[in-house]
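The complex appears here minus one protein chain, its other protein chains still in place.
So that you can tell them apart, the chains are marked A, B, C and D in the order they are listed, and the count of residues begins at 1 in each.
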Amino acid sequence: MNSTNKLVEEIRQRFEIIDVIHPDDQQVILDIDKMHLHTLLSHLKADGFRQLSLLSAVDWIKDNIFELVYIVFNWDTGVHVLARVKLPRDNPRFRTITPIYPGAQYYERDVHEFFGIEFEGNPMSYKPLFLELWDEMPPMRKDFDPEAYSREKFPERVYVPHFVPKVEVIE
Amino acid sequence: MNLVNFAYGLLLLLAAFVFQTTLTGINRKVVARLQRRRGPKFYQQFIDIFKALSKGSTTHGWVFDFGVIMALGGIMATAIFIPFGPLKAVPGMDNIFIIAYVLAVGMLGMAMSASGSGNPWASIGVSRALTNMLAYDIPFMMVVFGLIFAFDSSSLSGLAAIQREGGLLGWNVLRFPLGGIVAMISLQGMLGKKPFDSFIAPAEIASGPMVEYGGRHLGMLFLLHEYSTFIEVSLIVHLFFGGGATVLEFMVKYAVIYTFLNLVSNVLPRFKIDQAVTFFYKVPLAMAVVQTFLIIFLGMGVA
Amino acid sequence: MTTNAKDVRKTWEKIADYFRAHSIWMKWYCTGCGAIEMPPTMTSRFDMERLGMGPMATPRQADVLLITGYLSAKTLRRVIYSYEQMQDPKYVVGFGSCTLNGGIYFDSYATMTRLDHYLPVDLYIAGCMPRPEAIMNSFDTLIKMIEKGEAKGWKHYQENHEWYRRNQLHSLKEVYVKDEFHE
Amino acid sequence: MMKNKSMFSPLRAWKYLVKEPITIPMERIFDHPREASDNYRGFHVNDWDKCVGCGTCGEICPTNAITMLPIEGLRETDGHKPERPAIDYGRCSFCALCVDICTSDSLSMSKEYLHISKDADSFYFLPDARGMHQTAFDTAYSRDEVSELLDLERYEIQEIPHENRNLSFTELIKGYSREMALAEASRCVECGVCTYTCPAHMNIPEYIRSVWTEDLKEGAQWLYETNPLSNVCGRICTHKCETACVIGQRGEPVAIRWLKRYIVDNTPEGDFVEAATARVSRQVNGRVGIIGSGPAGLSCGYYLRTMGYEVDIYEEKELPGGVIRYGAPEYRLPEASVKADIDNIERAGVKFITSTKVGRDITLEQMKDKYDAVFSASGYWIPRKLKIDNVDHPGIRFSPHFLAEARDFTRGKGPMPEFHQDVIVIGGGDVSFDVARTLNRFQLMTNARAIVRFIARKPEEHLAASREEVVEAKEEGVIYHLDRSPTAVLVDDKGDIYGVEVAVCETVVDDRGRAKTVCSEEKEIIRGTEVYMAVGNDPDFVYFPEEMMEALTIENNKIAINEKGQVEGFEWLFAGGDIVRGPDIISAVADGHQAAVGIDEYLMNRKK
Partner (left out) sequence: MKEVKLFLGPQHPGMHGNYSAHMYVEGDIINKSYALPGMLHRGFEKLMERRHWMGNLALIPRICVIEPDPNEMVYAMSIEKLAAIEVPERAHWIRMIILELARLAANLMSIGGIGAPVGLYTSVYWGVADRDLILDIFEKITGARVYHMYIVPGGVRKDLPEGIEEEILDLLDYIEGRLPEFYDLVMRSPIFQTRTRDNILLPEEVVWELGVTGIGMRSAVNREYDIRKVKPYARYDQVEFSLPYGPYSDAFTRVDFKYIEMAQSISIIRQSIEKMPKDGPVRAKIATGSALRWQVPPGMVYSCVESARGEYGYLVVSDGGEMPYRIAVRGSSYPQGLMGVEKYLPGHRIDDASLWMDTMGVCAPEIDR
């Protein structure tokens, strides 16, 4: 954790960090207010975290929030920073980070498609990507039941078994 | 041309088809060897063609249908003029110019038909095929003109006979080695073998002109392909390898050349179309120019 | 007179079926996982060209459509489109669990569960995914079926087109899709 | 790598023109397909002789491919369900998790991998040992200890230290800690085989799940569903469920009894009481009298109460509970536990009329008149005597009386019973061990030395008592004289007992697995000054009037009843517990419940 401690110290001095978690020695989770996320990411990018590894969301349906996770990576130190922000679950919207990490464009589109989170400033993100003619709520939301959907849309096979259950009485 | 000649011609056509298709089948086995496998049965190509002919097919307008028939007719008509070794259906008509002319009808029909399908891949394929044709035809024709100039004959059998008089060394490929190389490279292009097959490249343009063909249409396309291969390889055998005094000699020469080209084809990747054109205009064309220069102005190789 | 014509047709069909059986060109469409066992089957180790089979670039040229595993709704539309472009007679082989009853994706919102609802399937292969040996054997079975004239899925599709189309529409809403929407 | 290009280097590939291809020959694909590897995950094979039909394979299956099909011709027995897994090869992903988790080791996968058919239904497959196409294939993938997905070892329950535990009557088992209980509960696979075997058909998987999800209130509700004596049963149940438990097929069964105990010990009292009383109906449909407040009586009373009947339970002794109050020793079943259960039943509205013996203080006829129905569960209280010399000697003491006295003492309601310092216990069942260990404790509590000699006809592994009793008693210093059959109590000139004469016996197991004990003529003398006999008890049917006794069918001391608990010939009279089934607490609870249902049905029908 030594390698990340300095980094966290530095970030703490500049930003209000709500919480810091170290899942392993080369990884830091930073909970941050959504006001500060963009400045944090800009700072991190200038600090060597040049790659956006992943942008995704978690649906905490019990707390009625969406959590966005931005994972940035510094190839020189091998440190992943997971910056997390929370959004209300009803009418979730956030600002895009494409000006900082252009590669986020499709991740945002992905998150929009699967969670329904809107990213202002990224018009591309409103278009469908993986799904075609989707007519339900965004499928990765926790209250979406894929099995029910599947049953309704894609009927299952009902077998007419060939085998006669073999009668071999076990004493 | 009377009825007997016509029947004779049909018979030759049949022989050419059987011969070329069998050879294709055998070649598939040879290439399979190269690829460390066993390959299909030697008569697989027949089954493929007949199967295709037995299937239904969709038309894409009369241009599409007519083009195929026109192409097949044109090519088969050309094939009749090609001497099968010493055998000739229409004596005196095996003139290079006639062949080149009738061949063009076939190619045109093909291009028409493919464009008629309306598929963009097919259009790209056709334009590539035409570009390709332009690329290999110029060096090839230049060399052929040199030959005609040298021997003062444009008859295939005549040219072959002249070569045979000089024995093995009389073969044009040895008399005019540069021209021979140019001809072989051009033949590779004519046959649409790698590296010059960009007009049917499956990985690029989904088999190009053939993209919309299926069933009977495809069967005809296969027939057409066999005949055009026969015409093109025969052309080279007659022009550069002394033709055939006997049918067997012709067949052996033919088979060796065809197999050799196939083997070369299967260890090479393909050029992009612009690279192919550049290549043809750089290497073979230069060689052809030199060769023709040597023939015309120095008389080199001319007995 | 009529019976005579029928008999002649029959003989002709028999000959045609022989050719069709021994020269099966497959549609080169990797719809799912099972496609990863196709390259070994096609290439030197198993060499399915020995059976007279080979991949073809376009649906027009192909005789058999291999559904190599699960089909997402998105793929299913394109598969149906491809199938309808193929020339008669045409055959469909379903690979592995997914084509039978959804396989491991039985509860997925994106993939179909049973293929024979949408396309007539001539043959199924067990496995997830089937090994090349199983694929080769299935082709052998298919060849025998065609020789005997048993692989009549395409006719079934023609005759029951309504039913198939209804199922397709139920699951997919639209079968033909314009792809521009997402650009 | 070399990067110079060469027109000719690709031509090197031509060398393969003369080399043998690597293609697999056709016959090794079609005629004799290549054999799969020894580890291959091919089609399933299921050894029906081993399979217990637990359905765990279907639970783990990530594709829902496995359904348990009821098989005609198979019977449900303890630890076996008459079901076998059928596998849908339209789902299966050949992950073999089912093989790894198979409790009975019956599932494995073979080298068979070819199944091609146009018939989709043929992909639904009921595996047996013969493979998919009735051809033999070698077994390939099978479970080993690395790929094991079950937890085969029990988590240790906390016990009081072994040293000196026999100095007092403190309960031996402390119970599970939260972590251990969760760990133990996590071993359960929820197959439900135990439910069938449990006489009371308790919802065992459900309450173990409640432990797992830490919803103990729900757990308590599940317990009261079928058993109002969970405190008791969580401690001294004979746990037949554990012998049926499928985890026990290969490892140690889940400690079902201790998990039940964990629920009763850890549920907040309020929740527990609520679970017991919430289901009680306010409506009154009738009145039922019950003879005997043992487990059967309590259970019947409780369930009748929940169905809306007024219930009076008659008890001869001072306190209700019967065997659980006057039988089991304190170190197994503390008074507080008994009280908790009985209090809850009382809270539910069951009335106890104690110190009232039916037949003495009230006659059966009176009861018949007073109540709409009567349930008799009077139990076994008359000690059996061995047919040996001097068996009527006054120095011989019997288990019911001794244990009752001991229990009164530990409860603080009586003096310590009198005993000698050198005693012999004759028995073999759990009760005899209760006697021996209680004696052992008494001796050590009053003296530094204890001599308890234990005589049984059978060797250790064939004793009727539960295993832990045998082991623990030995640890505590009870001296075993096993394989000895008493033939006489030896009395000296003064009339005092000085020992027991025994014959040396041998137990052999025959081909069918039945044990048979044969005693030789060889005799031994085991010395001791007092003999305790714990060889079983008999019922006391004195409260039945004579004419009734004649009408009743009594075989082997057991009254015949129908499946509703009704005594044949007397539709108003129901019976249950020991007098119907022989001694077993959980069976008695089950009988009580069953009789309650029977009574309800009878009275409802009568009303109409």
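Quick note on the criterion: contacts are C-beta pairs under 8 Å (C-beta built on N, C-alpha and C of every residue); 3 or more make two chains touch, one makes a residue touch a chain.
All values reported here derive from a predicted model rather than from experimental measurement.
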Shown chains touched by the chain that is not drawn here: A, B, C, D
Option from C:29, C:91 or C:139 whose C-beta touches the chain left out: C:29
Contact with the hidden chain (one of D:26, D:69, D:97 or D:464): D:97
On chain D, residues whose C-beta touches the chain left out of the figure: 1-7, 9-10, 12-13, 22, 36-41, 56, 59-63, 93-97, 100-101, 109, 140-141, 144, 146-147, 149-151, 155, 182-183, 185-190, 212, 247
Hidden partner interface residues of chain C, rising order: 27-33, 35-37, 39-40, 42-45, 55, 57, 59, 70, 72, 74-75, 78, 82, 104-105, 107-111, 128-129, 131, 179-180, 182-183
Hidden partner chain, residues of chain A it touches: 21, 23-24, 26-27, 29, 50-54, 56, 58-59, 69, 71, 73, 75-76, 78, 80, 82, 84, 101-103, 105-107, 114, 129-132, 139-140, 142, 144, 146-147
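Following the convention adopted for this analysis, only the chains that are shown with their structure count from here on.
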Chains touching both chain B and chain D: C
Centre-most chain, if every chain is reduced to its averaged C-alpha atoms: C
Maximum centroid distance from chain C, chain identifier (CA atoms): D
Whole-Å gap between the CA centroids of chain C and chain D: 57
Interchain centroid distance [CA atoms averaged], chain A/chain C, Å: 38
Of all residues in chain B, the ones touching two or more other chains: 32, 35-38
Contacts with two or more other chains, residues of chain C listed in rising order: 44-45, 47, 50, 100-102, 106-107, 114
Pairwise touch network: line, ring, star, complete, or other: other
Contact footprint of chain C on chain D as seen in their complex: 21-24, 26, 29-30, 33-34, 36, 43, 62-65, 88-94, 113-118, 120, 123
Sites on chain C touched by chain A in the complex: 73-74, 77, 100-102, 106-114, 117, 170-174, 177, 181-183
Chain D - residues contacting chain B, complex: 10-11, 13-14, 16-17, 19, 21-23
